Structure formats: C-alpha cells, structure tokens
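One protein chain omitted, others in place.
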Amino acid sequence: MRIQEYQSKRIFSHYGIPIPKGRVAINAIIADHIYEELKPDVVIKAQVLTSGRGKAGGIRLAKSAEQVEQITNDILGLTIKGMPVKKILVEEAVKIDQEYFIAIITDKDAGMPALMASKYGGMDIEDAVRENSSAIYTLPIDPLAGLLEFQVRSAALAVELPKQLWNDFADIVLALWKLYEENDADSVEINPLVISEGDKLIALDAKVNIDDNAIYRHPELTEYFDLEEEDRMEYQAKKYGLSYVKLDGDIGCMVNGAGLAMATLDLLSDQGGKPANFLDIGGGANSEKVSSGLKILMQDERVKVILINIFGGITRCDEVAKGLLSVFNNTTIELPVVIRLAGTNAVEGLEMLKNSGLIVVENIGEAARISVQLSTGSKK
Amino acid sequence: MRIQEYQSKRIFSHYGIPIPKGRVAINAIIADHIYEELKPDVVIKAQVLTSGRGKAGGIRLAKSAEQVEQITNDILGLTIKGMPVKKILVEEAVKIDQEYFIAIITDKDAGMPALMASKYGGMDIEDAVRENSSAIYTLPIDPLAGLLEFQVRSAALAVELPKQLWNDFADIVLALWKLYEENDADSVEINPLVISEGDKLIALDAKVNIDDNAIYRHPELTEYFDLEEEDRMEYQAKKYGLSYVKLDGDIGCMVNGAGLAMATLDLLSDQGGKPANFLDIGGGANSEKVSSGLKILMQDERVKVILINIFGGITRCDEVAKGLLSVFNNTTIELPVVIRLAGTNAVEGLEMLKNSGLIVVENIGEAARISVQLSTGSKK
Amino acid sequence: MSILVRSDISVLVQGITGKEGHFHAQKMISYGTRIVAGVTPGKGGDWVMDGKIPVFDSVKTAIEATGAEASVIFVPADHAADAIYEAVEAQLRYVFCVTEGIPMQDMMRIKRYMQTSETQLIGPNSPGLLSPGKIKLGIIPGEVAKPGNIGVISRSGTLTYEIVNELSKAGAGISTCIGIGGDPILGTGYPELLELFEADPETEKILIIGEIGGRFEENAVRYISQHNTKPVYAYIVGKSAPEGRRMGHAGAIIEKRAGSAAYKNELIKNAGIRLASSIEEIPALLLKS
Partner (left out) sequence: MSILVRSDISVLVQGITGKEGHFHAQKMISYGTRIVAGVTPGKGGDWVMDGKIPVFDSVKTAIEATGAEASVIFVPADHAADAIYEAVEAQLRYVFCVTEGIPMQDMMRIKRYMQTSETQLIGPNSPGLLSPGKIKLGIIPGEVAKPGNIGVISRSGTLTYEIVNELSKAGAGISTCIGIGGDPILGTGYPELLELFEADPETEKILIIGEIGGRFEENAVRYISQHNTKPVYAYIVGKSAPEGRRMGHAGAIIEKRAGSAAYKNELIKNAGIRLASSIEEIPALLLKS
C-alpha cells in the first residue's frame, strides 16, 4: 500500500525526520490560507501515487497569492499517468544546496532489507542510475540485527556527505529504519534529502509503501488508505477478499488461482483479445465469493464478454456453479458468458449450469479463443 | 539499578501488564486516603529494595481504617535487612486462586536472556527451587530474534496454566519482554503472577532491575533512581565517577583497578582486618578523582586507617601524589595513612609525598599488614 | 521415492483443527501420507480424524510423542511466522508452509534465523509436494497426476494442477511435483530442487513453471546451465501483465525489467532451455523431445 506524500511526511515527522513546513489543500482558497502562513515563497505539489510528477508539471514554485491561485488550479486540473490530481501539498520553499537520494527497500531476491544512497538525488536519479549503476550505493541490512550506525556512516562516506552533517544524517537514516521496521514497510524513500542553508538536512519528499500482507497489524495506518485513489471495483473486490487488478480491455475474467489467472490473460492476449481485469477468487472459494466476483465483472461497463475459468482442486466446481446461479437467477444476463470447469466436481457443476445459457467449453485454450472472438465480434 | 515495587508497577502499567489498584504513601494519613478509595480490604507493602519483606512482616492485610493506621505505622517502623522502610504501597486486596513465578533474566554465563516460569510462585519460590530444581522452567531467548510466541506457550504448558488464560498470559509475557528489551533491563520479575476470580491474571509484585551500564540511554528512568535508598558516600562516589561499595569495617581503602582492590580487601581480611569500603579510582585517574576519593574516605567516621594502594600503569603515580597533596595541604590529617605506590612514575610520586607524614610501604602484603595493625591497635 | 522426503516419512500438521488444515490433512491421509500428529496450541489432548490423529499443544511435544520429521503448516497468516519458528526450533527436517500472506519482514527475519538451522523450509504460499502414488504433502489434488518421469517445479498452485492434468491426459506422468510458493521471499528456490531432480533416478525430464517477479528463474537458469544434464523445459506465466501491479501472488509483480516474462524468456532461450511460449504448447513440447 503506497501512502501519499503529505501522509508519509506526517509519519516522517512522528519519527523526528525534518520536513518542510506545509499543509495539504483541495482548492485555491485553502491553498491561499496556507500561503499566508508560509510566504513569501511556497512549493505546490500534486498529491498522486505515481512517479514523474515533476516532469508532468505537478510540482511548481509560487511567489505570490496570485501565483498560488493560478498554480493550484492548474495542478488540480492535471491528470498524471492516468491519475487525476485531487489534492495538493503547499510547502515553504526550501533553499537547496545539494540533493541526495536515500531509501530503505526490501530486497526480495536477497531476502534482506537494503539501504540505498546516492549523491545524485532529485528528479534525475533514474537517469543517473541508468547511465552509471554505481551512482547508487547499496548495502544489505541484517533483518535481525537491524541497521547499524557504522553502516549509516559508510553510506554518508559513499555519497560524500560533508562530515559536519554525519550525526544529523545518522539520526535521519536510523529514524527511517525504525519507521521501516515498526510499520512493516515494503520501502521508504527520501528523494531528495537536501542540504539547505549550509547545515540543515531536510526531507523534501517522502515515499512510504507498506507491505500489504502486514497492514492487518497496523490498524493506525488504515487512515492513510486513500479510497479516492482506489478504483471503485478494486475497492469492492478487496472488501470481498478477492484479488482484483483493473486492466484496460473488454473481456471480464474470473479465475481461481493467481498463476492460472495470469495464464488465462496471456492466452487472451495471444489471441488478440484484451482482458478487462485480473480476478483471482482464490483457493477454496465459497459460493458468495464467486457471486461477488461475478457481480463486479457485470458492473463493469467496458466488459463485452465474461470468461470464467476454474480448475477445481480445493475449490469445488459445484460450489462455483452455486455462486454463479445465485446471480443468474436474479439478473438477466445481457453479456455472453464463457465458462470452463475442470477438476473437483466439474461434472456436477456443469450439470447445475446446463440451462443457464452459458457457453460451456472444455479447455482453457478453447475458452480463450471463443472469448476473444465474442469480444472482437469477428465470429459468433 | 533496582527499582522500587511501586515504580516497577508504574512501568508494568505502561506496558499493559495488569496490576492491582493502589498508590504509594509515606505516612498513615496518606495511607488512610488511599484506603478510602480501595476499601474494604487493602494490602500494605513495605517499599524496600530487598527480598524477604513478607517474612519480615513488611506485607500485611488491613481490613479497616484503624488497621490501616496501625499497620502503616508498624511497617514504617521496620528495618528490613538493614534498610529502614520509608514508603509503603497501599493496594486493593486481590483474591488469589493460584500463584505463578515469571521472570526474564540476563543469563550472563550463556550470554543470552532467559525466560523463567514456575507454578510455585509466591514467597516460597526459593524453597521450592532448592528442593527441586525442575520447579522452575527455563528457556533461552535468542537476543536477536527476541522472545517468540511459541516459547511463551511452552512456558504456559510447563507451568500448567489453564488453557483459557494462554492468550492473556502471552500478552503479559510478551509485554514483559518488550519492557526488558526497551529499557535495557538486567532482569524483570513477577512473583507472584496470580489467577484471581477464576479468569483474571494480575501481577501482584513487580521487580525491575536496569543494567547499570545502560542507564545513560534511559534518562527517563533516572527519576526512579531512589536517592533515599542510596548510601550518601556511594552517591557521592558515583558523582565523581568512582566505583565505591560500602562495607562494614574500619580500614578505608583506595585502589586503582577492581581486581587489585579486591585483592587488597582479601589481604586485609586474611590479616584479620576489616575494610570499610571497596573504592576503585579506575584506570588513568587524574588528580581530582584521587582527591575526591580521599575526601570520601576521610568523611567516613568509621574509618581508623586509610590504605592507598596504587599500581601505576595507565595511572601515573605522580598524578596520584598530586591529588593526595591537594587534600593534605588543606586539611590536617588525623588518621594514619598507609601508602604503597608502584609502577609508572612511582619514584616521582613518593618523592612528592616524602614530607606529608604518610606511612610508605613497598609492597601490597606489607601495606595490608601495617594497616590491620594500625586499625586493631595491636602494634604501632 | 519422492525427491526431498521419503514416502513413509512421519508428518505432523500445524493448524490441523482449522478448516483448511483439517480438510487437507484428511486428503493427505487418504492419499497414503503418514500423518502422525496435529498441532494446535490450546487443543492438546484432542483427537481428530475419527479419533485416529492426536493433537498436541506444541511441535516439540508432538515430535516427542510421534517422532514426526516433517510438518505442513496451515496456520493463519498472523500466526504462521511463529509456527515456522516453532518448527525450526524443534528441528523438524522439512517444513512445508501452505499459508499465504506472511508479512515480508517476518519472512526475512525467519530466513536469517534459519541461517544456522538444518531445517528445509518450502514456501510460504506453497501448494506442497506430490509424488503420484507415493506421498502428498500440502494441497496439490492427487487426482491430477499419474506416476511418470517428469519432475515439476512451480511457483503456482492451480496453474500447476492445470498443466499436470493436461500432461496426464496427453499420456505423460510425474515423478514429483513441488511448488516453491508464490511469495517474494521463499525458504527454498529452484536450484536446490533442480539438484535433487538431477540426482533422482525416477526423473528424466524437468519442467519449470515460472512466473513474473523476482529473480527466481534467473537463478534457475544459471544453475541449469552449470549443473543439469537432464533436459529442462520451462514456461513463464504473466507475459501480458502490466508493470507495478501485483497479480494475485505477492511475488508476481514486475518491479524491474528482470522481473518481466520477456526478460526471463530471453534468458531461458539463450541458455538453450526448451521454452513453451504458451500453456497449450507444454504437453506437446515435453512429449516430442
């Protein structure tokens, strides 16, 4: 779960990491209020959960009340990488002497956290790394012993931080580790961490990403869960315990198991079709989960065909059929529904569905081909 | 550093460990106030940093305002194992179904913390263990991974705790671990942890002992540092960075190095003498430390002879002499002072002291013998 | 014999009184697996499976009473890490963790903790192991596979059943099928199992069913190039997945180019490993060569 910059900064502040003064606004009136507190110069930053805000015009300097109003309205009108900007952060403008990049990430391949640091902080960190992989200093962290002070010093040394700032730097990076560990973060990032006015270290940006699997033990973080950012269908699916990812096609898919679901999407793509979503109902799904999943697909106006692919194992195909029927019996189906049932109790399930007008197919390849034909209208 | 029961319970409470309602009092008037809040029955407990309070009459039940007054006065008049009782804790009386012993200790020999648990909690735990060493269940704790839930369950199993209380027990023991770890405790102990009214677990007593070496990083704990309990001379020595232990004899000793100081005390005892103290001025002590140490010995009315034994290494004997002279030059010495200087700059040191009336000896054995003779008056 | 475990190994089930644990313990017993004990803290002394299987409060007491050497974990995610610690500390030889959704930091700590341990952890989020006709540990449906000479290592559950089932229909059987798990941080990766299949006299061909995300398949390819002489086949699912979105499995997310199906497929092809570019091609590919 990614957390917006302004919320990440609230967490930073709780851990004693210095951030610029500022507050969040949803319109120019509030922005102007904040400007009056922070003037003469403020930075206005789009709050969206994507990178590349700066290059998209989502981060701008304002030097007067007029500029604040103008820029606020400009930014609130932006859509960055598909995400409409609904909130902005208005912050005091900070003088920048030098920019660094600092992050603690979960290195899944190593199975260890890692500390990353670079002297090429700021918007161009990715370019810098692409040109020169040694532009980022990376250090594995022992997950039991935690981040050690000497490791922080080695990072300070690697990024050539002025020595009089080493102690402040250590405080910030050790606080970042504490934040990472205590909140089950997947990653925490400061880009840029700046030197301002010669001797102050300030986190100008803040990115916190929490491990989805660990959110249950951080109920205090759920307030940061940004429903407005979330797709309505994804939110609904999450509520029912389904794993749903919105894609940009027109074939609605429901599958049991993540691997099989991906395989189904791959087959659709191979045939020239476009899946509208990834939807995994999980192992051992009961009929309610199945009907909830089906309802989500049916609500999706983009969907032209529904493809249901179940390989029964723990999941029983008769239970799946029961869930489907509970929807079909109460709603007129206007869309073609292609279904493939195999494995545990498949015969029973198909028998239950035989009068429901579904297009029954025998294998996964056939299911994909027919779904694509129906969606493109190339054949009936 | 040991912390009084009432303060330990404040820490327990902060970590969510259930304790009886109660407050501390220093006289019968306050005790009566507390009684009015907690009546009909209260337990009055002497607050002294020693074990065996119960057997010394320091823990008693009071069932009326009259009894509270009487018992409070009784207990405030006690001296338990040499410690006068200055505070009492007045607590609600808790019904006891069953008593357990729970502790987390630092097993120095193993270099690991250990969880200890026994179903023979209460006053007689030591007897129980003496009779049957398996009366206590002991489990090493990985200092990096920390106390794990399954380990707490294994302790619950070992003490035959009713299963419906396992979850509450785990909460308490994991909180105790957190307390131990976050406060750099040397040991934390609950004896007894009781089952009350069938299904409540309550910590009736609380012992917290903080690692002296780690107190510097817990400034919040210094408020618990009980000056009244501390000997005046020990407190003064601590302020000067000296290591001082009060003993019950009459020969005041000042030595550099803990081992050499112990050896000096052993020699005095071998000769039939009685040291008044252990005083280690440490390695590389400067003249101020030396003079502070000497002043502490001179203030001690019990002292009949002062023995100074220095083996110079890092410590320079001329620096020691300088420290001694700074006292001698301002004060008339009424006590005999035996001094032995060896090692680094001993010759220079002795030269500096030659007119100060000290009894100079060459070796440690001789120094001890003469000091004992002077203290017992058996010979001049 | 199966790879990894003996067919007659004594097995305990952690979380046997839960819905999933109970259901799958029953299935394993029916398949012939020697389930000797269950562990559910607080339920010690109970008996399950028509009074045939004793339940213990701890792994240690279960081992003392039954001599179990392996465990299958069905404990819910919020207590699964503790269940793994308990199994490791009790020195079980093999631990199969079926549970999905263990927090990553817990898994990192467990892996570090296990650095000096003899226990082999498979998973978490693993469907387990199936050696047709011999032993079943975990949740792979026994019906999908028949005995044969193909060794299967997979990161998925149902996708594996689907493929193994298609292989069966096409006449190809399985020596052992094992799921390493769909999580980003796993106890056991491909190389250790590739080594066992290479040494296994019953395995003639090895099939890898990979996914997007992580460098697991990259490690597999490196190992195969250096050590495997038996023919290896591979299929990577998720080539149509978008970047940065988690496709169900916590491990199935493309964070870097190295995690994409295109990159993995390229590595596989360059290493001379036979690649199925679609799930439908798999049976033919394995049967023709």
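In this document, chain identifiers A, B and C correspond to the written order of the chains, with residue numbering beginning at 1 in each.
The rule is simple: a residue touches a chain if its C-beta (ideal position, glycine included) is under 8 Å from a C-beta of that chain, and two chains touch if they have at least 3 such contacts.
All values reported here derive from a predicted model rather than from experimental measurement.
By the touch rule given at the top, the unshown chain touches A, B, C in the complete complex. Only one of the listed residues, B:P84, B:G313 or B:G357, touches the absent chain: B:G313. When the whole complex is considered, the residue among B:L247, B:M298 or B:L325 that touches the unshown chain is B:L247. The chain not shown here is touched by just one of B:D211, B:E288 or B:E348, and that residue is B:D211.
The missing chain lies against chain A, touching residues 142, 144-145, 148-151, 153-154, 157, 163, 166.
Across the interface with the omitted chain, chain B contributes residues 106, 108-109, 111-113, 142-144, 181, 184, 186, 211-214, 216-217, 243, 245, 247, 255-263, 265-270, 275, 278, 280, 283-284, 311-315, 342-344, 363-365. Contact residues of chain C toward the unshown chain are 115-116.
Note that in this section only the chains that are shown with their structure count from here on.
When every chain is reduced to the mean of its CA atoms, the largest separation from chain A belongs to B.
Here the chain pair with the top count of touching C-beta pairs is A-C. Each of the following residues of chain A touches two or more other chains: 144. Touching two or more other chains at once are residues 109, 113 of chain C.
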